[in-house]
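Step one of this worksheet: look at the structure below.
Excluded from the complex is one protein chain; the other protein chains are retained at their positions.
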Amino acid sequence: MLEFSLHNAWLIPLLPLLAFALIGLAMHRWPSVSAMISILSIGISMLLSALVAVLVFSLSPGEIYEASVRWLSMPGLQVNMGMLVDPLAAVMLVVVTGVAFLVQVYSLGYMKGDPGIASYFGYQSLFAASMLGLVLANNFGQIFVFWELVGVCSYFLIGFWFGKYSARDAAIKAFVTNRVGDFGFLLGILFLQIVFGTLNFQELSAAIPGYTNAAVLLPIAVLLFFGPVGKSAQFPLHVWLPDAMEGPTPVSALIHAATMVAAGVYLVARAFFIFNAIPQAMTLIAIVGGLTALFAASIAIAQNDIKRILAYSTLSQLGYMMMALGVGAMTAGVFHLMTHAFFKSLLFLGAGSVIIGMHEEQDIWKMGNIAPKMPVTTWTFIIGALALAGIPPLSGFWSKDEILLGAYASGHTGLYILGVLVAFLTAFYMFRLVFVAFFGKNTAGRDKAHESPAVMTIPLLVLAVAAVLAGLVNSPLMHHVFGHFINAPGAIQPHPNTAIIVFSTLAALSGILLAWLIYQREVIKAEVIKEKFSMAYKVLYNKYYIDEIYGWLGVRLVDGAARVLFWFDIHVINGFVNLTAWFTGKSGETLRYTEDGQVQTYAIYMFAGVVIVLITALCGVFTALA
Amino acid sequence: MIGLSHYLIFSTVLFGIGIFGMLSRRNAIAVLMSVELMLNAVNVNFVAINRFVTSGQAAGQLFSIFVIVVAAAEVSVGLALIISIYRHRKSVDLNNFDLLKW
Partner (left out) sequence: MSTAAANLQLQDAVFVMIAIVTTGAALGVVFLRNIVHNALCLVLTFLGVAAVYFQLNAGFIGLVQILVYAGAISVLIIFAIMLVMDKEINQTNLPIPSLGRRIAGVYITALLVITLVLAIYFTAWPLATGAGAPFDAVGMLAELMLGDYVIAFEAAAVLLLVAVVGAVILAKGVEKQ
C-alpha cells in the first residue's frame, strides 16, 4: 500500500482534477452532490498524501523518488513531465491536502445557501489539483504551468462574488500583480533552459555548483525570485493580498493564507540550490522578506477589519519565511510554512465563524464581548493567536524561534533584531484583535452573536490541535526529526540557544501585555495614542499609501507615455500609414484603366504568362543541350 | 512510323485551336466549347504518354478519366452560369459583360 501510494503519487493531484471535471461538466446542477464529490476526492488525496509522507519519512534522509515521461522533444530541447517526491514535497502534500480538506468541510457550513456552491467546490477542486501538481512537479516548466493555474483559481475565487465591484476589482488586481512577478519568473526559467539546457531540479542541482559565472547566475536568480515575490505577496508586489480578502473567508484561509501564497516560499525552498549559490541573491531574499515582515506587521496594528488584520499578518509571516530562506535557514523557513499553514488557516476559519456569527460584520470595533456566545470559536481563535505570537509550547513558537536563531547564527544581527521586533508587533496586533473583538466593551456582539454549526467548529478544533502539536516535529523533544529530512546542501541548522528563546518569548509576552493594557484594562487609552501619533497612525492606517503611490505612478507614467505615444502615433505612424494609403490609392487610380472587364483580355494575360514560362524553360533546355 | 511525338503534336494543335477560339470568340458558349477542345488535347497527351512511356501501367488513363469528370462538372456549372447570365442580360456576348471594368 505504501509503495503503491508512492509510485502513484500522481493520483493525488489527479483526483481533485477529476472532481473538478465532473462538477464542471456534469454535476453543477446538484450543489450538494458537487460538494460531496469535491470533499471525497480531496479526502482520498489526503489519505494518499499521508501514506506518501509516512513512506518518505521512513526512507533514509536524502533518498527521493522521481518519475518522468517525455512530453515532447526536438533537437536541442526536451520537455519532460514528471513528479518528484521528496520530504519537502511530502510535507507540502500533507499540509495542502489536510488544510484543503478541512476548509472544504468548513465551507459546507460557511457557504450554505449560496447559489454558486457547485462552482465554488469546482474551483476548490481545481485549486487543490493545481497546487498539488505544483508541489509534485519535478521541473521548472511544469511548476510554471501549475503556478499559473493556481493563479487562475485564485482569480476565480477572489472574484467569486462577482456581483460586487470590489470583488471584481480585487480579482483583477491580484491577477495583474501576479503577472508582473510571473513575467520575471518565466524569463528566469527561459534563461535556465538556455544556459543549462534542462529545467529538471535534480539535473540543475547537479549542474549549478560547478557553474561559476555569477554574472549569469545572479540575474537568473533575481528573475526567478520575481515569481515568489508576486505569489507570496512580498514587498513591493504585496498589494493584491489584502484586497484578496474580498473572496469567501474559507478561500482566504486556504489560498491566501495557508497554501497558494506559500507556493512562493516553497519555490524558493525547492530552488534553494540556485539561490544559495549566489550570496547576493540570498541577501536580497532575506532583506525583502525582513522588510515585508516588519512593514506588514506595522500596518496590521492600525487596521480595523478582522480579515485585513489577518491578511497583513499573513504578509508579515510570509516575509518571515522568506527571511529564513534568505539567511540560509531552509529548514526553519519550510517548518514555519507548515506551522503557519495550520494556525493561520485556523485563524481565518475562526474569523469566518465570527463573521457568520455576527451576520457579515467584519469591523472588530463593532463586535466586542462575543466570547461567551461563541466559546469554541473564541478559544480555538485564541490558540491560533498564541501560536502565531509564538508562545511556547505551541507550534509557532518552535518555528519562529528557529528563524530567529537562523538569522542570529548566520550573522545577520540586523535581521535578527528586526525579527524580534516583528514578533513583538505580531503578538500585539493579534491580541489587540482578540481583546477588542472577543472581549471588548461593545455589547453589540453579545446581543447578535451565535455559535457556528458543528460542520464549522469541528475543522476549527482539528486545526487547533494541529496548531498546538505541529511544532513538535522539529523540537528537541523529537530530536529535530523534521530537519533531518528537510534540508539542503549549504543550508544552516544552528543549535538551539537559550538566550534567543528567552528573548523572543519575552518579546511576544510583552506584546500581549501591552495589548492587554491598552485594549482590555485601558490603562493607556487607545484614543490618546492615536491622537499623539496621528501622523504615524494615518500612514499605517493607509498602508503607507502604497496603493495610492502605485495609482499615482500608474496614472502619471501611463498617461505621460500615452501622450507622447499619441503624438508619435498621429504625426509619425499615421504619416507613414497615410503615405502608403495615398500611394496605393494613386497607383490603383492610374492602373485601373488597364482593366477593361473583358474576360478574354485576362485570358490573354494569363496565356502570355504561360508562354513566357514555357520559353524560359525551353531556353534552359537549349542551354543545357549546348 | 507514327510515334509519341506525332500524337503530342496533334494534341498541341488541338490545344492551340482551343486557345485561339477561347481568346477570339465573343459567344460565351463558343468559348466554353473551345475550353473543351483544350481539355481533350490534354487527355490525348495523358493517354499517349501512358501508352508510349510507361509499360503495363494505367495511371495516365486514370487521370484522363479524372479530367473527363472535372470537365463534366465544369461544363454543367459553366452552362448554368451562361443561362443565368442570359436570363439577366438577354445576351451571351462576352463583350457585353464588363462588370469588372475599372
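In order of appearance the chains are A and B, and numbering begins at 1 in each one.
Everything that follows uses one rule, which is that a residue touches a chain if its C-beta (ideal position, glycine included) is under 8 Å from a C-beta of that chain, and two chains touch if they have at least 3 such contacts.
These numbers were taken from a predicted model, which means no experiment stands behind them.
Visitor: By the document's own contact criterion, which visible chains does the hidden chain reach in the full complex?
Guide: A, B
Visitor: Could you please point out the chain A residues that touch the chain left off the display?
Guide: 598, 600-601, 604, 607-608, 610-611, 614-615, 617-618, 621-622, 625
Visitor: Extract the touching residues of chain B with respect to the undisplayed chain.
Guide: Missing-chain contacts on chain B: residues 1-10, 12-21, 23-27, 29-30, 32-34, 36-37, 40, 43-44, 47-48, 50-59, 61-62, 64-66, 68-77, 79-84, 86-87, 90, 92, 94-95.
We adopt the following convention: only the chains that are shown with their structure count from here on.
Visitor: Compute the distance, rounded to whole Å, between the mean C-alpha positions of chain A and chain B.
Guide: Chain centres of chain A and chain B, defined by C-alpha means, are spaced 71 Å apart.
Visitor: Any idea which chain B residues touch chain A in the complex?
Guide: It is residues 19, 22-24, 31, 94-95, 97-102 of chain B that touch chain A.
Visitor: Under the touch definition given earlier, write down the residues of chain A that touch chain B in their complex.
Guide: Counting only chain A, the residues touching chain B are 592-593, 595-600, 603-604, 607.
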